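Structure first, commentary second.
Removed from the display is one protein chain of the complex; every other protein chain stays in position.
The chains carry the letters A and B, assigned in the order they are written, with residues numbered from 1 in each.
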Amino acid sequence: MAEETTTIAAKDIDEKIAWAKINSDVLRSMENPRMGYWLAIGVSIAMLMVGIYSEVYQYNTGMGPANLNNPHMWDLYISTFVFWIGMSHSGTLLSAILHLFHADWRKPIYRFAEAMTTFSLMTALIFPIIHLGRVWNMHWVIPYYSDRGIWPNFRSPLVWDAFAITAYLTASVLFLYIGMIPDLAICRDNAVGWRRRLYTFMSIGWRGDDRQWRNFRKTYLLMACFLIPLAVSVHSIVAADFAMAIMPGWHVTSFPPYFVAGALYSGCAAIITLFVLLRYFFKFEQYMTLPILEKTCKLTFAIAMVWSYLNLIEFASVWYGHDIPAKEVLIAKFSGPYSPFFLGMLFCGSVLPFTLAFKKIRRSPWLLLPISIFLNVGMWLERYMIVAPTLSLSHHPWTWDVMWPGWVEWGIVFGSFGWFGLLFLIFVKVFPSVSMYEVKEMVYHRRRVIFEDAELRAHEVKTGASGAQPLTSTPEGS
Amino acid sequence: MSLVRNFIEDWSRYRRSINEGGFHEYEHMWGMVIDLDKCTGCNACSVACYAENNLAVVGEEKFESGQGMHWLRVERYWDEPNIGNERVRDTQEHGGSFMPMMCQQCNSATCEPVCPVAAAYHTPDGLNAQIYNRCVGSRYCANNCPYRLRYFNFYSYYEDSWPSPLDMQLNPDITVRDKGVMEKCTFCVQRIRSAKNTAKMENREVADGDFQTACQQTCPTTAIVFGDLLDHDSEVHKLWHKFQTKLGTTKQKKDNPELRGYRLYEQLNTEPSVTYLERVRDV
Partner (left out) sequence: MARKTPKKRLLGLFGDFDQAINVIVDIRHYEVPGVSVDNITIKSPIEHPEIEEILGERPCHVSKFSLSGALFGLIFGAFFLAAAQANFLIQPQGGKPVITLTSNLVLMYEMMILFGVLATFVGFLVGSGLMHRRSILDDQMISLDQVGIVIEVEDENIDPVRRLFKKHNVLEIRDREIREQ
């Protein structure tokens, strides 16, 4: 078995953990919420209330208080939409890619990452809806048969968005759910009361049969295969919202890969943030270990470099393309009224990740918490810098203008964080945020590796062969 | 079956529009010529537009923050040496020039394909129509308009725009728009409709001069000329012909450097129906 013979350099997980301890540790994290938890829930609800109040006000008044005006028809709503969509990319995409590559270290962290995906997608979903001037007519974007022969306009990237987000939300919820079924069965066997009823319903009769496992493995693989192209296409389509327009600074061919890289980047940073918080609050030190954190940081660093490169490419192609309006926008980003945001974005997005190059920093969770938050601040600024300067400085010089978002916009953006936090907080107490069965698999394989290593060493002692010889090439094999 | 027929007809129309630049199977093709050398910047056209099309008067504060509803705006530009010169007041003699801007009724409009609900629609008259009832207010069209000539109802302006009895002067031929709807210049589509209806009742084609748009009617120097580009006897067609302005091109080529006439942002291939008479100079 080839998997087991690969030597694992850093020890991702301690192989001596008893399986019963894994169960009890994770199940413990789901019960008896402490005071702090309720406090966090309260804060989230309060933030959400601010958002709901702003939205109700906007619903009744119109889009005016959001300070949108003639050149700035989109603003924080769309940039925050792109931000949340971006956040939603890491969980599923990374989980699927790492699954295909058999990167075992994903196992303790993918559950909460996928949950983060689903919830940030649900948060993102809100924005294109509430940015509509007439929210009450949003169902017109859905293609349904009407007697008047009216359909949505299938050429509009906003309709592509509707399709893509529907597909992505469905797929990532199913991916999260399918991966969770064996764990839900564990929960079912250990729960009482309403939880038992819930888990019994949700685990839909999982018994751990070989037939179930076989289908499960295949299904999970297929889902991963579906999700990778889906996730890439979703963010490309979000990029198409901009790239399909003829506005200077938006009409850029490299936007889709740029958006995908940015999405992965902000998602990875968010994973680090949540990793540190969960590790501390749920005492998951044994599962969310430092080597895993380090690997996540390395991945983030790599993606950050890809993102920075694509940024440079965009600047260069605009500069040498000599499309005057686009060049104007680029110059204004560097030197105009938006320059503090733009330079802040470059600092947070391209300079700050270099801290991740140091092993000391990669291994100190409490330093990584502010760093990862600032990375995401940079990514949020990036989205704002995509939307706002182009609108301020479009083709027609007469309409050039700079604006500052109104309180309603800030309120709704603030509220969206509350909404995301609330969903995530509920998730960690209702569902296992570490995949129990896969951590067991990790431990199991780790034990086997240790065992095989011991065998190998015994074999070496007997034959005097050099240590570099891999196990599979030994004459007897298994 | 009608489905297949629809499809084939549309496809052949599309193929023809590709082969013959600027071909459109229109009944009419409403177009405009604006002579910038005649324009005095008096803003009468803008006022007429407000009166004709029930445009909301939003008040100074909202206008300042860019939420005004001026479908027709007169833009002022200054020759560069005069900018910041205190001695030179805002007068045309000192290098100011004016540009009345209304929806350019592009023949391949950028606003149309991006509307998610197809509320931005091209009529068989070659007009770029906005269907208020269908609009959901995604504002993508306004973002994609290089001329920035689409206006959004950020508030329910009608509530305090026309305090009684001013609401009695609203034009009954056109709706009063509520919040959350995009709107723009229609080339006074209500006048086009009534002229067409009259012509139909009198059993004839719409003739040039049957009606005028509000801005054209009001312009004291007759800088604005409006009419059917497909009608070879119309004033507009003659002017387009005279100044060698062509459809289906991204750069107007003139035989004679004295000839004026250009369309805005032709290089974006939006095919506007409005020609501005002014020589294009390199600065």
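The rule we apply is simple: contacts are C-beta pairs under 8 Å (C-beta built on N, C-alpha and C of every residue); 3 or more make two chains touch, one makes a residue touch a chain.
Fair warning: this is a prediction, and the values are worked out from it, not measured in the lab.
Among A:11, A:197 or A:217, the one in contact with the hidden chain is A:217. In the complete assembly, the contact with the undisplayed chain comes from A:174, out of A:174, A:277, A:313 or A:373. Of the candidate positions A:48, A:115, A:237 or A:263, contact with the unshown chain belongs to A:237.
Take subunit A: the residues that touch the chain left off the picture are 1, 18-20, 23, 143, 149-151, 153-155, 159-160, 163-164, 166-167, 170-171, 174, 178, 182, 185-186, 188-190, 204-219, 222-223, 226-227, 229-230, 233, 237, 240, 437-438, 440-441, 444.
The chain not shown here touches subunit B at positions 3-4, 6-7, 10-11, 13-14, 17, 24, 106-109, 112-113, 118, 120-122, 124, 128, 271.
Here is the rule we use: only the chains that are shown with their structure count from here on.
Between the Cα centres of subunit A and subunit B there is a gap of 45 Å. Within the complex, the subunit B residues that touch subunit A are 62, 65-68, 75, 77, 99, 101, 110, 113-118, 134-140, 142-144, 146-148, 151-156, 179-182, 265, 268. Subunit A contributes residues 61-64, 67-74, 128, 131-135, 137-138, 140-141, 150-153, 155-159, 162, 241, 244-247, 391, 394-396, 398-399, 401, 403 to its touches with subunit B in the complex.
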